[in-house]
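Note that one protein chain of the assembly has been removed; the remaining protein chains are unaltered in position.
== subunit A ==
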């Protein structure tokens, strides 16, 4: 099977685009279509979803070949195993934790947590520098965003005795 795949990257992106197109089309189905003269909210999205699906199909097909290839082009491999899963996961987690914590915990703790979690994404993690970075960022964001710009954010949220 894989012999007919000339470029896994193209096939994967084509597949992804078609999937996204289907998703948007499915979401747009519930919207009133209207007619060309007075387009409803669903008219233009539906056209775009169709166009996206068509483009995705082209990308998908260009990645396939009828003439079986012996060897794959190295540059076209996706190389999932070599993806930086730890950094990707840690940085994303740090951002999500910030979002979860900002209301109940306040700016200080959630900023500290987010910065600390991101330092874990690097292979050069050291506890002392990580704690130092977090502390500096907490102090800095307090000085700039709360004192300087006057953002309506509590340093400590209601869970920690703030308001």
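One rule holds in what follows: a contact is a pair of C-beta atoms (placed from the backbone, for glycine too) under 8 Å apart; a residue touches a chain by one contact, two chains touch by 3 or more; residues count from 1.
As a convention for this text, contacts and distances are computed from a predicted model.
Novice: Since a chain is absent, check the UniProt entry for it and pick the matching name: "TctA family transporter", "(2Fe-2S)-binding protein", "Cytochrome c biogenesis protein transmembrane region" or "Biotin--protein ligase".
Specialist: Going by its UniProt entry, the chain not pictured is "TctA family transporter".
Novice: In the complete assembly, which of A:64, A:95 or A:143 touches the absent chain?
Specialist: That would be A:95, which touches the missing chain.
Novice: Which of these, A:22, A:55 or A:156, touches the one chain of the complex that we don't see?
Specialist: A:55
Novice: Since one chain isn't shown, list which residues of subunit A touch it in the complete complex.
Specialist: Missing-chain contacts on subunit A: residues 9, 12-13, 16-17, 20, 24, 27-28, 31-32, 35-42, 44-45, 48-49, 51-52, 55-56, 58-59, 62, 78, 83-84, 87-88, 91-92, 94-96, 98-100, 102-103, 107, 110-111, 114-116, 118-119, 121-125, 129-130, 133-134, 136-137, 141, 145, 149, 151-153.
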